[in-house]
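Excluded from the complex is one protein chain; the other protein chains are retained at their positions.
And now, chain A:
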């Protein structure tokens, strides 16, 4: 990561202030956690923490991909619908091909199909931008509507709970006392962190998002970069969708409604710029943890669901304002 280092720029100021400016979201998250430990009954219990992590995992797996998409200067609004569709595809394969392929064989093929579809749709969204100059906002808005429709068509509008015994382990099970999705979450974080920071592809994503024309004139294949980040996010969406289906025990067209907004919110709270070129996978980790803690904490404190929406909206705006203000004082 060689984005403008914030610490060096703030040189000459006293250390605590510099720390405050460099890690604003980290500090706010820590403060929130301390507050919730004290104020929210049962927040600090092991069971609850693991529960928060499990919820955060589903969101975070997609959010890490979305970070790359947004840094590259694009957007993907279709991830919620995509996650629902992926779950339905796996359920449908399990329902239709268990006889021919065996229970687990059908699920595996179904997952592979969902993964391939997710990647292809993302990849093509990027290429659509290149070939027909259709903004990804539009293409993915269309997919947002269409994919949920397809998901319901596959399942006939009802939850499809045809999974083999033990499938619920993926989304709901524990390995060494930690929910299984958290491992996938951690793996995705590590993978995306390395990709963005230590590979030439990651560098190209920052360059393309920071200045598309400069990147092109430097000989970077800008459309390939964009298509791959979108494809990657599509694939991660399929992973998350499968985990969600496993957790609730069915593929249904109505899961993950509004998830795209939470995913984008987490990325933005993590300090990634919607204008492209700036952002960190680490920041998105903070963003998803922050969202997870706040909604869990509010539920524990019996805050009404409607207030939770209001608070979430305020947090998104507040985080962006904070980043803008810090940008100016730095």
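FYI, a contact is a pair of C-beta atoms (placed from the backbone, for glycine too) under 8 Å apart; a residue touches a chain by one contact, two chains touch by 3 or more; residues count from 1.
To be clear about the criterion, contacts and distances are computed from a predicted model.
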Undepicted complex member, UniProt protein name, chosen from "Rieske 2Fe-2S domain-containing protein", "NAD(P)H oxidoreductase YRKL", "ATP-binding cassette domain-containing protein" or "Multisubunit potassium/proton antiporter, PhaG subunit (TC 2.A.63.1.1)": "ATP-binding cassette domain-containing protein"
Listed residues A:207, A:243, A:281 or A:316, member touching the removed chain: A:207
Which of A:151, A:192 or A:215 contacts the chain that the document leaves out: A:215
For chain A, the residues touching the chain missing from this view: 2-5, 8-9, 198-204, 206-207, 210-211, 213-221, 277-278
